[in-house]
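The structure is given below, and queries will be raised subsequently.
Note that this complex is displayed minus one protein chain, with the remaining chains in position.
Each chain gets a letter, A and B, in the order it is written, and its residues are counted from 1.
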Amino acid sequence: MDLAVFIQTCLNAVYASSYLALVAVGLVLIFGVMRVVNFAHGELYMAGAYALFWVFHQTGLPFFLGVAVAIAAVGALGLVMERALFRPMRNNPLGGLICSIGALLILQAGAVALFGVRKKSFAGPYNEAVSLFGVESLTISGQRLAVIAFAVALLGALWVFLKKSRFGWALRAVAQDPDAAALQGISIGRISMLAMALGAGLAGAAGALTATIVPTGPYMGHSVIIGAFIVIIVGGVGSLEGAVVASILYAFVSTFVTTIWDGVVADIAGLLLMLAVLVARPQGLFGRPERA
Amino acid sequence: MSFASMNRRNFLGATALAGAATVAGPHRARADDTVKIGFLAPLTGDVAAWGLPGLYGCEIWAEQKNAMGGVEIGGATYNVEIVSYDNEYLPDKARTGAQKLIAEDGVSFIEMLGGDTMPAVTPIANRAEMLVSTLLPSDLSPDTPFLVAPAEVHPIYNLTGVWWMAENMPDAKTAVICAQDDAIGRPSVATYLAAFEAHGVEVKDTIFFDISTTDFAPVMTAMLAHKPDILCLDTAYAEFVNELCKQAFVQGYGGQIVSCTADFYADIIANTSEEFMDGVIFQFPDFDDPALNDPRINFDDPNGFFQTYNERYPGQWGAVSWEYASILDLWLDGARKAGSIEPAAVLEGMKQGGKGAHAFGEADWWGEELFGIDNALVGDWPVVQIQNGKAVIVEFKNIPEWWSEHGGTMIEHFEEMGEMWYQRA
Partner (left out) sequence: MSGGGAVTYTVWAVLIALPLLAAWLTLDPGLGGARRRIWWAVLAAAGAAALIAAPRVATFSQQELLVFLAINALVVASYRLLALTGEFSLGHVVMMGVGAYATALFSKRLGVPVPVSMLLAAGVTGLVAFILAFPLFRMKGFYFLIGSFAAGEAIRLTWKRFQDPFGGPKGVSRIPGFPDMEVGPFELLFWEPVTYYYLALAVAAASIWVLWRIERSHIGLVFHAVHWQDQLAGAVGVNTWRARATALVVASAFAGLAGALLAHYLTTVNPNRFDVDEMVYVLIWVIVGGTATIWGPIVGLIALTAINEVVLRDAGVDELRPMFYGAVLILAMLFLPEGLETLPRRVAGWLGRGRPAG
């Protein structure tokens, strides 16, 4: 691997970690607060991608409006899922999981009915290649740079919100210990809705941002959900910082292994990485040991 | 109104129409009877893109035939009914579906995608002596006497693109291949390796990627590291081709590209540039191509079919859209020659004189050397090039002619990839 290939691979990995982090942080939020394994999280990502396809590509409105619509629409979808599915299942984690699978099937079939089974490939507004550091062989598409910038901005905003606002404080309190939080007068229901809306909105944002880069199809959620689960395990369930760091770690391992060997080996490597973390440090790199 | 809801309405309309045709059929038409044709392919799940658009094509085909009063076979007139069964690309569901179509629905012919689902269906089809078609000739073996691969003998026809490049672009001397790692990609790699070798092009590397890959930047980076004259995208799903082209464009590639397919090439051009995509070689013409109006083409009104399809299912057109339908044309031709809709008789009719009415002209039943059975239909295949943003058939090349000279090379590479029929696990 010569230097140019090495740097190009690093760029690819940075891009991969950025959208993965958006998905994984949302998943961590939902799991941390609601203790529900949301299998449909990949389909929320897919819904965001189709929202952008519709607003930006079909209706011809500006790209940023498409991203905003995707965040709002998928966030709202998350709210509906919280009220209709996860809240009645609050003390039944497996029931919540089955409900999320039901939602997954409905969302996939809905996408087929609305948009057809063939995947959509369409161009974003920043399609031209950008040379980095003035080196001609070292290029990245503007679209990918935009995803990276957006992801950093959104995650930064989320971080500020969680650390500075009262809602954010309450949300973290619930994630740490729901019973203690309830005793302090925090409404678990409202915080669950907030977590679900935020988590879904982030997945929608990731879908919208990458819709012009990866093919948008009814089953696209499949590919991100596995990576996102690996990331939240490696990072530590319940740790937002861990999810971000693990996204970067996983994306680098996966991208380099794909470049050097192939994609299947990369998948196996990712899974073994997760298993190793689970065995050696079950709470993940950044998680606190769970109380039994 | 939005595109999405238009599409939805069309979809509902089409469903209602298909229903109405079935109900109204016996009263309206002169047809004496109905011939049922089974469509056993994935309609849901992530392989559905290889089945569902083909079902749409078959339904349009049947509708057009029924609108003309049905099809005449052996002095009787039949309405055509397509009976679909979603096999979800799983062997157990495919076996169940085959039983239903054969024993309960009484179909006269079954169209399948093949692949993973075929080995479970073969024993059923053999016992029932049911004629079955596949889009994947690698399903053929001496154990499959009732299975034909009549639309595209994938991946053999890919050699025509390489052949044409060798004649028209003699300066391109090195190539790199990337391929999706599955039953579609692997035999195609063997074909490209053989074709490049036969025409003196050095292949620097072959890179396989998993079909769950979404980020193609690393794949392209690895390919371009070899600085090839020719970038060969092998046979890959449409969106993969699109992503690979995007990546090649972004990473500054400027050489020749050859691919089996370039579905939605207009989108690829939008993603890259007209200049970048100019000259790309692939194997699937648009059906509004004037070259297809030649009388030797055995596809009824290709331009009209293309138009109806696109009106009804905008954005869904691809190779499978016409391939399943073109197999119906071949079936009809075989049934007419046999004067019967009995599967065994139709098979005989199809293969009369060792020739068959392929969509791209009369072709030979062939395949003994590669598949152990002469149940693949090969003849002319078009080489298609993107010129000024439009796919154009530049030449029809004759596959048997190439084979008589370079067949041995092809067999060597098939053997090396473990893709010969006797090597398959």
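Going forward, contacts are C-beta pairs under 8 Å (C-beta built on N, C-alpha and C of every residue); 3 or more make two chains touch, one makes a residue touch a chain.
Note that the structure is a prediction, hence the values are computed from the model and not measured.
Visitor: Tell me which residue among A:Ala4, A:Leu61, A:Ala76 or A:Ile98 touches the hidden chain in the full complex.
Guide: Answer from the full complex: A:Ile98 touches the omitted chain.
Visitor: Given that one chain is not shown, which residue among B:Thr34, B:Gln64, B:Thr77 or B:Gln99 touches it?
Guide: Residue touching the absent chain, from the options given: B:Gln99.
Visitor: Spell out the interface residues on chain B facing the chain that's missing from view.
Guide: Missing-chain contacts on chain B: residues 43-45, 48, 52, 84-86, 89-92, 95-97, 99-100, 102-105, 115-116, 119-120, 123, 127, 143, 181-183, 186, 210-211, 418, 424-425.
Visitor: Identify the residues of chain A touching the omitted chain, counting contacts across the whole complex.
Guide: Answer for chain A: residues 31, 37, 39, 85, 88-89, 92-95, 97-99, 101-106, 108-110, 112-113, 117, 226, 229-230, 233, 237, 264-265, 267-268, 271-272, 274-275, 278-279, 282, 292 touch the chain left out.
As a convention for this text, only the chains that are shown with their structure count from here on.
Visitor: Centroid from C-alpha atoms only, then distance chain A to chain B, rounded to Å. What do you get?
Guide: Once rounded, the distance between the two centres reads 36 Å.
Visitor: Which residues of chain A touch chain B once you look at their complex with the stated criterion?
Guide: Touching chain B: residues 1-2, 5, 8-9, 11-12, 15-16, 54, 58-59, 109, 112-123, 127, 129, 136-137, 139-141, 144, 213-215, 217, 219-220, 222-224, 255-256, 258-260, 262-264, 266-267 of chain A.
Visitor: In their shared complex, at which residues does chain B touch chain A?
Guide: Of all residues in chain B, those touching chain A are 2-5, 7-8, 11, 44-46, 48-49, 52-53, 181, 207-210, 212-215, 217-219, 221-222, 225, 237-240, 242-243, 246, 249-252, 264, 267-268, 270-272, 313, 315-316, 318.
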